[in-house]
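Only one protein chain is missing; all other protein chains are in place.
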Amino acid sequence: MAASVDYLIIGNSAAGISAAEAIRKTDREGSVLIVGSEPHSAYGRPLISYLLEGKTTLDEIWLKPEDFYEKNRLERWLGPEFQVTRLDPAAHRAICTGGEQIEYRRCLLATGSVPFMPPIPGLGQAANVYPFITLDQALSVQEAARAATERAHGANRPSRCVVIGAGLIGLKAAEALCGFVDEVAVLEMAPRILPAVLDQEGAQVLQRQLASRGITCLPGVTAANIEVEQGSAVACHLTDDTVMACDFIVAAVGVRPNSTLAVEAGARQGRGLVCDEHLRTSLADVWAAGDLVQVTDAIDGSQHPLALWPAAVAQGGVAGAAMAEAPEAPAYSSAFAVNAVDFFDSSLLTAGCINPPDDGGFTVKTEVDGDAYVKFVFREGRLVGYILLNRPANAGIYTALIENAVPVDQLDPAMFSAAPENLDFPQPLRWARLHRFYPTDRDQRGWKEGC
Amino acid sequence: MKRIYALEDWCIDCKRCEVACKVFHSKSKDPVKAFLFEQPRPRNRVRVEGNRTLSIAINCRHCPAPKCVEGCISGAMTRNPETGVVTSNPEKCVGCRTCVSLCPFGAVTIEEGPRHPIAFKCDLCGEVPGVPGSPSCVAACPNRALIYVESEGN
Partner (left out) sequence: MLDYVLPRYRVLRDGDLCIQCGVCERSCSNEVHHVDEELGRVTANNGACVNCQRCVVMCPTQALAITRWPQVDSGSANWTLETMQDIAKQAQTGAVLLGSMGNPKPFPVYWDHLLLNASQVTNPSIDPLREPMETRVFLGSRPEILKVNERDEKLSAPLPPQLRLDVPLMFSAMSFGSISLNAQKALAMAARELGTFFNTGEGGLHRDLEQYADCAIVQVASGRFGVDPHYLGVTGAIEIKIGQGAKPGIGGHLPGEKISAEVSRTRMIPQGTDAISPAPHHDIYSIEDLRQLVFSLKEATGYAKPVAVKVAAVHNVAAIASGMARAGADIIVVDGFRGGTGAAPRRIRDNVGIPIELALAAVDQRLRDESIRSTVSLVAAGSIRSSADIVRAIALGADAVYCASAPLIALGCHQCQDCSSGKCNWGIATQRPDLVRRLNPEIAAERVVNLVHGWTHEIKEMMGGMGINAVDSLRGNRLMLRGVGLNEKELEILGVKYAGE
C-alpha cells in the first residue's frame, strides 16, 4: 500500500482528530490521511478507567460519531502495521512498520506519550506486568484481574494487584481495578501520592479517602525488585524491605513524549519537541501537537510538555489551522496545566502552580473543611494556581482568573472562601464577561431605546 | 445565534427561572412530579447568583470556542457547528469535571445522573440536542431579566 496525501496526521487521538477538524474548517478538498497504531477509531483515552468502572461502555467510548471520518473525508489507516517507523522530511515521506510508504505535503506528529518502564530488576521478565495507557491495555488488565481473582478465590485467598506509580494514571488504574481484585496497593517513590498535581496536605486527605475504598497507597516506597516465577511476577520486594505478594502488576510510573520519530529525523528536542507559535517543528513541513510538544509554562516560563487532553485538543486546532493556512490562524502561546480527576466520590481539580518554591514571592491560602481541601497560590496579586479537593463548584472561574491574570484586588475576597461566582467580579468586568456579542442596539437594561 | 442574556438591573432573585428549567428538563414536565417524585431529581441548568440586593441568572454562554468542548475527554460535550449550541450527551459523559474546571462562568455542574454523576448545562431547551428551542427560563422570568435575542456573534 502506498499513498500520496496533502495532509498526513500521525496519531489518531485528541491532537490528531482536533487537527483534522481544524484542517477541514479551511481546506474542504485536500486529502487527509490519519494513521494510528491502535486498531480503533479515536476514543477518549482517559476513559479507559471509566470503562472498567462501568461509567461508560464500548459503545459510548468513541470520541466522535460513527460517520465522523467519512463525513469529513478523512482516510484512516489504523492498526499496529501502520505505526510510522521512519520520517523523511526532505522527501516528504513516512514509512510504516508494514512497509507502506506515505508521501505527504504536510505532516502532523500527534503521537502522544509512551509509558516509561522503570528499570526495576525482574519487571521486564514478567508477562503479567501491564501499562495502562491504551484501550487494549486496559482490556488486558481487566481480563488479567478477573482471571487472577478467580484463581485466588479458588485457592481461598484474596486476589492482589500492585500498581507502581501513584500518578494520575496509576491511581485511576487502581480505582478501576478495585472492582475486579480484592486488594490494590499503590507504590509511589515520591513522598506523597499524585506528586505532580497535589501538595502534601491534599495528598494525605485523598490518601485517606482512597484507603476507605480499599486502596492502600504507599508513598515513599517503590519496588526494589520483582520476584518472577515461571515468567510471572508473584511478589514485589519493596524498598522498605517488605515483600508484597501480587497476582499482577500495573506499571504506571510515568510517560515520556513519543517523539523518537521526529528526533531521529533530526528535529530539535528539548523536554519535548521544540515548535514555533504555530506548532511547526524544526523539520520542514512537519508540525506537532499533543503530549510530545514542549510548551511554555504560563506561570514560570519554563519549557515542558503538557500531557493533558485539553492541551492536546487545543494544540491540534492550532497546528491544523496553520497546516491548512487558515486566515488568521491562531497562535499557541503559553499554557498551564488544568487537571480534573475524580476518585470514587472525591473530585480533584488542580491548575497552574500548586507547589510554589519558598522564594518566588508566592502567597498561599489553604483551607481544610471535612473532606474538602483547597489551596490557592498567588503571585504579584494574581492567582497562579489552585487545588480543589472535593470543592469543585465553579472551578472554571478560578481557571479564568489564572488564564487572564486578573488582579485579585478587583475581586470580592469571599470568592476564595466559597465557590466563586460571577458576581465576585466588579460590575464593568462582570458585564463584559457575561455579555459577549450582546446586541449593540440594546442598552444594559435590555431596552432597545435608551431612557 | 440567539443567546440568552441576563440583566442584573431586573433580576429579583425569585429563581422562577431555576424552577422552570428543572421542570422543562424533567421527565414529566410537571412541576409537582418533577420536584416531589422524579428520581433522579431533575436539575436546573440556570443558576441564580447573589441575593435580593443583587442577583443575576447564570447559564451557558454558548461560547464560539467553548473550553468545555475542547477539554471534554469523552466527546460528550459538543458544539453544533450550524447552530452554535453547546450540549452535553448524558450517555457519553463520565462526570470527570474537566468541563467544570474549564468553564469561565461556572455554567456546568456535575450532579447525580441516571447511572452516575454527569454534567448538566443549558441546552437552550432544545427537544433535539444542538437545536435551540424556546428557553423556559426566559419565559418564566417575570421581569425580563433574561432575554433571548439575536447576538452579534456565532
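To keep things simple, chains are lettered A and B as they appear, and every chain counts its residues starting from 1.
By definition in this document, a contact is a pair of C-beta atoms (placed from the backbone, for glycine too) under 8 Å apart; a residue touches a chain by one contact, two chains touch by 3 or more.
Just so it is clear, the model here is predicted, and its values are computed rather than measured.
*Asks:* With touch defined as in the header, list the contact partners of the absent chain among those displayed.
*Replies:* By the stated touch criterion, the chain not on view contacts A, B.
*Asks:* Tell me which residue among A:R86, A:R208 or A:R445 touches the hidden chain in the full complex.
*Replies:* Looking across A:R86, A:R208 or A:R445, the contact with the absent chain belongs to A:R445.
*Asks:* Name, in rising order, the residues on chain A that touch the hidden chain in the full complex.
*Replies:* Chain A touches the missing chain through residues 445-447, 451.
*Asks:* Touching the missing chain, which residues of chain B?
*Replies:* 9-16, 18-20, 23, 31-32, 34-36, 52-53, 140, 142-145
Here is the rule we use: only the chains that are shown with their structure count from here on.
*Asks:* Find the geometric centre of each of chain A and chain B from their Cα atoms only, then give the gap between the two centres in Å, rounded to an integer.
*Replies:* Taking the mean C-alpha position of each chain, the two centres sit 27 Å apart.
*Asks:* Using the touch definition up top, name the residues of chain B that touch chain A in the complex.
*Replies:* Within the complex, chain B contacts chain A at residues 3, 5-10, 49-50, 54-56, 58, 61, 63, 67, 70-71, 73-75, 91-92, 94-106, 108-110, 115-116, 144-145, 147, 149-153.
*Asks:* Within the complex, which stretch of chain A touches chain B?
*Replies:* 44-47, 50, 55-56, 60-64, 309-310, 313-314, 317, 338-342, 347, 349, 351, 392-397, 399-400, 403, 419-423, 430, 433-440, 442, 444-446
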